[in-house]
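One structure, as structure tokens, below. Some questions next.
The complex appears here minus one protein chain, its other protein chains still in place.
== chain A ==
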């Protein structure tokens, strides 16, 4: 299971980069959808196109020393409303304890592919059998800064009717709690904020944050949620991550008395 909160400029450039403009063009021909139709066959096929599009798929070059991980982005229905399933990492874990994440984990040598890893980890953590998932596709792999791990999100839909979170068998060593958040809540701009990070070691970046859910969804998980929503519900999810560039002014030694020169 992976949840990382420190990013290199890579992951965060993805949010505001031109690749999204292309996806916007692809989705502009979608009919006006409602929350009920988001998990319909029609929307699924349209979303799958975006997930497979190789031009949207920035291949991260394989470097030795980088390890791989997979996370599962589980779309489900809770009380009839399309939702996403999140986990709260246990405090017994060594990394990112107590933080919100999607189910997932490191790629094992024996795993045939990324999708298998994601499903295997989900079964270990939440007790959901892989056969219950209908795989929609994979999102582009995203690098995470501090641990140099490449994480690939796998989008899947949990079939078999409504999900009752209380009936899941959670692994107590890895998962403290599992909770769902409806897509309607996530698309509501009153619940979405943005945080601008600035550090000495990397370029500044801005990430979204989703509030009002049982737990705050921030960091890497928020980025993946944001990307998914732009694919899945482009006309319902309108939030744009605005990154403010650093303000620079040259130090002028000539005094300009009273005159103000603005560079914007």
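Throughout what follows, a residue touches a chain if its C-beta (ideal position, glycine included) is under 8 Å from a C-beta of that chain, and two chains touch if they have at least 3 such contacts; residues count from 1.
Just so we're on the same page, contacts and distances are computed from a predicted model.
Colleague: Considering the UniProt annotation of the chain absent from this complex, which name among "Outer dynein arm docking complex subunit 2", "Proteasome assembly chaperone 1", "Calcineurin B homologous protein 3" or "Mitochondrial-processing peptidase subunit alpha" applies?
Modeller: Going by its UniProt entry, the chain not pictured is "Mitochondrial-processing peptidase subunit alpha".
Colleague: Check the options A:86, A:133 or A:218 and report the residue that touches the missing chain.
Modeller: From the options A:86, A:133 or A:218, the contact with the absent chain belongs to A:218.
Colleague: Of A:148, A:198 or A:238, which residue touches the hidden chain?
Modeller: Residue touching the chain left out of view: A:198.
Colleague: What does the interface between chain A and the hidden chain look like in terms of residue numbers?
Modeller: The list for chain A reads 5, 193-199, 204, 206, 209, 211, 218, 242, 244-247, 249-252, 255, 257-258, 260-264.
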